[in-house]
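The complex appears here minus one protein chain, its other protein chains still in place.
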Amino acid sequence: MSSGENYTAEIIELRREIEQIRQDFADNDNAFFLCSMALVIFFMQCGFAFLEAGAVRSKNTTNILIKNLLDSCISVIGYWSLGWAFAFGDSSNKVVGLFIGHSQFFLSGLINYPMFFYQYAFAATSATIVSGAVAERCEFANYIVYSTLISTVVYPILTHWGWHKEGWMYRGIQTSDIHTTYMDFAGAGIVHLCGGIISLAGAYIIGPRIGRFSKDGNEDPLEIKGHSVPFVALGGFILMFGFLAFNGGSMADIVQPGEGEIVALAMVNTILCGAFAALTFLIIHYLTKGKWTLLLTINACLTGMVSSCAGCNNMEPWASSFTGIGAGLVYLGLSNLLIKMKVDDPLDAFAVHGGGGLWGMLSACIITRKGVAYAIANAIGNNNGLLLCSQAFAQLGWQMICVLAIITWSLLWMIPIFLFLKKIGKLRVAPEIEINGLDIYKHGEAAYPLHAYGHGWDDYEPIKEKSLQNYGKLNSNTESDPQC
Amino acid sequence: MSSGENYTAEIIELRREIEQIRQDFADNDNAFFLCSMALVIFFMQCGFAFLEAGAVRSKNTTNILIKNLLDSCISVIGYWSLGWAFAFGDSSNKVVGLFIGHSQFFLSGLINYPMFFYQYAFAATSATIVSGAVAERCEFANYIVYSTLISTVVYPILTHWGWHKEGWMYRGIQTSDIHTTYMDFAGAGIVHLCGGIISLAGAYIIGPRIGRFSKDGNEDPLEIKGHSVPFVALGGFILMFGFLAFNGGSMADIVQPGEGEIVALAMVNTILCGAFAALTFLIIHYLTKGKWTLLLTINACLTGMVSSCAGCNNMEPWASSFTGIGAGLVYLGLSNLLIKMKVDDPLDAFAVHGGGGLWGMLSACIITRKGVAYAIANAIGNNNGLLLCSQAFAQLGWQMICVLAIITWSLLWMIPIFLFLKKIGKLRVAPEIEINGLDIYKHGEAAYPLHAYGHGWDDYEPIKEKSLQNYGKLNSNTESDPQC
Partner (left out) sequence: MSSGENYTAEIIELRREIEQIRQDFADNDNAFFLCSMALVIFFMQCGFAFLEAGAVRSKNTTNILIKNLLDSCISVIGYWSLGWAFAFGDSSNKVVGLFIGHSQFFLSGLINYPMFFYQYAFAATSATIVSGAVAERCEFANYIVYSTLISTVVYPILTHWGWHKEGWMYRGIQTSDIHTTYMDFAGAGIVHLCGGIISLAGAYIIGPRIGRFSKDGNEDPLEIKGHSVPFVALGGFILMFGFLAFNGGSMADIVQPGEGEIVALAMVNTILCGAFAALTFLIIHYLTKGKWTLLLTINACLTGMVSSCAGCNNMEPWASSFTGIGAGLVYLGLSNLLIKMKVDDPLDAFAVHGGGGLWGMLSACIITRKGVAYAIANAIGNNNGLLLCSQAFAQLGWQMICVLAIITWSLLWMIPIFLFLKKIGKLRVAPEIEINGLDIYKHGEAAYPLHAYGHGWDDYEPIKEKSLQNYGKLNSNTESDPQC
C-alpha cells in the first residue's frame, strides 16, 4: 500500500519534471529563436540605408544615411513607450480591444522581452520604407514626424488589428460554415503595404525632384541616377539576407511539432519568390530594352520577397513560381505607372513594398493551401466542393476588406500630416538646398570630402601609365572618367 | 493487480512522452540550426560579390555584381527543380544510386525543408566561385550557362557521390580490416575543388584580359588593379564570417551528445587555419617584396579557411597550424604558377578554392585524428601498428581517388561547354567592349555615374583649403589624385 503510494507520487513527480523540462526548453528555445531572427531583421536597417544611399546623388548621401540610423533609434523609443502597448497590450473593454490595446505602456509588467524585441525589429522596418520615396528633397522635420508616427501609432495599431487575438481583422467573420481571418504570415499587408502606400502619398504630396520631369511634358522624364551601384547592391544583398529571417522568423515559435519545417519552408519560398520575380523582370527588360539591368532586378527581387510574406508558410514551393512571376510583373507595371503619373519615387518604394505587399496579400488567398485555386480544383466532382469554394472566396473577400482597411488607415493618418507639414513649410527643403545638395547645408558633412582624397607618391601611378602604353588603349579618355 | 497494471501503463505512457519531447525538440533544434547557418552561408553571396567587385575595374563593376546576384536566383531554381533530386533523392536501382539520385524533383514529397535550404546555400556557393576567374571579359550567356549547369547538375551529382549514403565515394572500400569513405566535412572537395578547377578551365579557355600579358613574353605581366581595396576587404570579412557558419554548420545536426562541441571545434579550426595561412603568406611576402599586402593576405586567409573544410571537425587545434601554414604556401605557389603559365585568374579563384580544396582534402587524411601522421606515431612500438597504418594510407588513397574523380567529372562537363561557347562566339565579349568596359554596353548602368557626383556649395571646400595651407603640404598634387 505504502509502496503503491510511493509509485504514484514518484510518477506524478516525474510527470511534473518532464513538464518542467519541456517548459524551460520551450521558453529558452523560443527566446533564442526570436532574438536571433530579430538580430538579422535589425540588420535590414543597414540594407535599407545602403540601398537608398547608392540610389541618391553623392550630395544627399549623408542625409539619407542619418535618416536610416535615426529610424532605429526613434522607433525603439516610440515602440517601447507607446507602440507595444497599442499593438500587443490587452484591453479590458472588448469593443475597444477590437481596435487598440492599452496596457504595458513603457513595458511595465512585460515578461516576454523576446517577443518585444522581435516586434520592435518589425516596427523599425515599417518606418524605414518611406524614406526612399521622399529622398533627396525631404525636410528633416518631416522625416522625424512621420517616422515617429508610423512606428508609434500607425503601424502598431495595424498589428493589433491583424495579429492580436482580439483584433477585428484577426477575428474575422465566423459562421458555422465559414471561418475567415487575416492571412498575413510576415506582414505583406501590415508592414509592406502600409509602408508602401504611405510612400506613395509622401512622394505624391512632396512632388518630384527638380529636373525629374519637364514642365511641358513633351520630353521624356530624366532618369536621375544614383551615385553608387555597388552600394545599391550591398543594400540589396543585406535585404535579401534579412528577408529570409523576416519571413522565417515570423513563425515566432519553434517548439511545437513541425514548426521548424515551416520556418524553413518560409525561407525557401521567400528566396524562390525573389528569384522568379528577378528573372521574370530581367528577361522582359532585356527583351524590351536590350540591357541586363542590375538596379531594377534588385528591386524586382525584393518585390518578389515582399510578395512572399503573406503566404510563405502555407505555400508549396511550386506555387512560389506564380507568386514570384506575378511580383515581377507587378513591379514592372507599377514602377512604369508612377513615371507616367509623374510621381517621383526614387527608390520605387511604392512599387516594391506597396505593389509586392498587395499582390502578396491576394496571392496568399489564391494559391496557398486551401486557397481559391485549390478550392476550385477540389470542387470539380466533389460533394462538398461548393462549401470549399465559398470558404475560399469568403477568405479572399475578407482579405480584400483588410487590404482596404490598411490602405485607408494609413492614408487617413499620413495625408493630413503631409499636407499640414507642406502648409507650414516643413515638408520639403528650399530649391536652392535641393539643387546644391542636402549633406553640407543640413549636416555639415559631405559624404566624400575632397581633401580626404589623394596621396603624395607622385611617381607611383605614372610608372603604371608607362607600362600601360605598351598594351594599347585601356583608358584613353581620362577627361570623361565617370569618377571625375 | 489493477494498480500494477496502472503503473505499467503510466510508465509506458511516460516513456512515450519523453520520447516525443526528445523528437520534437530534436526536429525543431535541428531546423533552427540549419536555417540560421544557411542564412549566414547565403550571405556569403554578398561576400563574393564585393570581393570580386573590388578586384575589377570600375568599368566592369555592375557586370560582376549582377553575376553574383543572379547566382542566388538561378541556383535556387535549378536546385529546387533538379539539383536536389540528383543530390539527395533516392534511387530504386542500387547501381544507379551509386551515381545519381532521381526522386523528389521539384521537392515533391519533401519534408525536410531545413536540409534543402541548407544544401541550396552550398550549391549557390559552388556556382559563384567561377565568376571571379572569368571576370572582366566573360559573355553574359556564358555566365548563365555555366552557373545553371554547376548548380543544377555538376555540383549536385558530386554531392550525391560523396554525401549521400548510397553514393560510391561515400561507401568507399570496405573490407574486414579497412574502411574507407569520403572524408570531407564541409566540402573542400565537392564545393571548392570543383569550383576551383572549373575556374582554372574557364580562365584558361577564355584567355587573359587584354593587356595582362605582353605578346612577346619579354616584359613582366601587367598587374591590372581592382578599383576598390575597401570593397575587397568588405567581401573578405563577409566571407570569413560566412566560412565559420559554412564549416560549423556542416555538422547539419545539433542534437546528439557532443555535436555542439564539434560545431564549435570546426569554427575554431576554421579561423585558426585562416589566421595561420594569412600570417604565413604575409610574412613571406614581406620578406621577399617588402610590402604588407592586404589584398593577397585576404586571399591567403580564405585559402586557409577553404583548406580547413575537409577536416575541421576532426582535427586538434594545433593541427590547424599545419593545415593553415600549408594553405598559405599552396596559395603562394599556385597564384605565382598561374602567372608564369600566363593564365589570367583575376580573383585567384583557382589558387584559393582549387588549391585550398586540394590541400584540405589531403591534410584531412594526414593530420586529423586517425590520419596518417597519427597512425605512424602510434605504429612505433605498437602491436597493431601495421593495421593502423594500412587503414590510414588506404583512406588517403581513397581520398586521392575521390579528388581525381571530382576533377575529372568537373572538367568533363565544363571543358566541352566552354569550348562550344567559344566556337559559337558566346564565351567572351568583343575586344572593343572589353576595353571600353562591360557595364554601360551590357547593362546600361555605370557603377559610378558622373552626374551623380558633386554638390553646389562652392564656398564650402575652399574654406578648408585655406586653413590647410597653414599646416603645410597635405595634398599638394591634386592633379595626380588617385580618385581623379
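Observations, loosely collected:
Read from first to last, the chains carry the letters A and B; within each, the first residue is number 1.
Basically, a residue touches a chain if its C-beta (ideal position, glycine included) is under 8 Å from a C-beta of that chain, and two chains touch if they have at least 3 such contacts.
Small disclaimer: the values here were computed from a predicted structure and weren't measured.
Considering B:Q174, B:Q256 or B:N336, the position touching the chain not shown turns out to be B:Q256 (whole complex). Annotation: of B:Q104, B:Q395, B:S410 or B:N436, B:N436 touches the absent chain (contact as defined above). Checked against the full complex, the one of A:L69, A:I283, A:M341 or A:L386 touching the unshown chain is A:L69.
For the options B:R57, B:H192 or B:R209, the residue in contact with the chain missing from this view is B:R57. Residues of chain A in contact with the chain left out of this view: 3, 7, 10-11, 14, 17-18, 21, 24-25, 27-32, 34-36, 38-39, 42-43, 45-46, 49-50, 53, 58, 61-62, 65-66, 69-70, 72-74, 76-77, 80, 106-107, 111-114, 116-117, 120, 140, 210-211, 214, 219, 222, 228, 231, 234, 435, 439, 442-457, 460-461, 464-465, 468, 473-478, 480-484. Although one chain is not drawn, its touching partners on chain B can still be listed: residues 4, 7, 11, 14-15, 18, 21-22, 25, 29, 32-33, 36, 40, 57-59, 224-230, 233-234, 236-238, 240-241, 244-245, 248, 254-261, 263-265, 267-268, 271-272, 274-276, 278-279, 282, 289, 291-295, 297-298, 301, 317-318, 435-437, 439-441, 446, 449-451, 453-456, 458, 461-462, 467-468, 470-474, 480-484.
Operating definition for what follows: only the chains that are shown with their structure count from here on.
Look at where the CA atoms of chain A average out and do the same for chain B: the two points lie 31 Å apart.
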